[in-house]
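Complex shown without one protein chain; remaining protein chains in place.
What follows is subunit A.
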Amino acid sequence: MRQTTSRNLLKNHLWLIAPAALMVGIFFLYPLCFSLYSAITLDNGAFTLSHLHKAFELYSNDILFTIVIVLSSVVILAVLSVTIAALITLSPFRSLTKTLGFLYRLPLFIPFIVTAQMMRTFLAKNGLMNNAFVASGLLTPMDTVSFLGWSGIIITFVWKQLAFSTLLISGAMAALDDSQIRAARNLGASRLRILFQIILPQIIPTLGVAMVLSIVTMMSVLSVPLMIGTGSPTMMTADMAFRINSYGDYHVANALGLVSYCICAGLAWFYLRQNLKEKGAN
């Protein structure tokens, strides 16, 4: 009964979703398919793997570099955001956690390019951080090292994504019934044990989602590797920009794009699966 009515409804009102479907088609699906098509065809339309081959030949180091950078960032990110969220949830010091709760949200409102610029002046050999160390007498100007390069990229990514993932994770922690934590303390469990045995197992799906979304974001940022990276090896986004700007070589750029789609698609699959699992549980 309900099925037939909803089917009728669908038939009669299909045109309602047409504008949205059209927008998605024109502005998203078409460019996406075209870019995939361009990655595996020659100019005359014949199928080829040569672009992909070339992409791997020239940039396999950079692909690896990208994966390592993104994974390291995401691991650090997970540790830091779980720590901050746990401090906020479990700490007995209410006023401290309120300040923390406000501070960690700030980066949420700062665009990537501004973050990159900020980090550049902060992390450089004669940047703010080193100047502060020198001024405080901890280092001499000779000892200072520049953090620009791979470590700078990681720092920037983590700094920028921390707010977002902490927000998600502390939200999930706050949603847990407070008496669950009390019940554990009651039975003698320390705060650390409660974090690992009571809280974390229940927020793993949210943690996963936060990490996947962060990875996809980091994979797509161009400004950070350009402004903070040292050139070689660099991240795939920088290579794509280089292929297009310097050679007008859309094929190889798209082939690189295909590789990063594949990495993200794997993660998206994980994300969807978790989402479905959560829905199934409720």
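Heads up, the rule we're going with is that a residue touches a chain if its C-beta (ideal position, glycine included) is under 8 Å from a C-beta of that chain, and two chains touch if they have at least 3 such contacts; residues count from 1.
The criterion applied here is as follows: contacts and distances are computed from a predicted model.
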Chain left out of the displayed complex - its UniProt protein name, from "NADH dehydrogenase", "ABC transporter ATP-binding protein", "ABC-type Fe3+/spermidine/putrescine transport system ATPase subunit" or "Sarcosine oxidase subunit alpha family protein": "ABC-type Fe3+/spermidine/putrescine transport system ATPase subunit"
From A:T83, A:T121, A:Q202 or A:T230, residue that would touch the chain that is not displayed: A:Q202
Of A:N61, A:Q180 or A:S220, the residue in touch with the unshown chain: A:Q180
Candidate in contact with the missing chain, chosen from A:I40, A:I67 or A:A189: A:A189
Hidden partner interface residues of subunit A, rising order: 177, 179-180, 182-190, 193, 197-198, 201-202
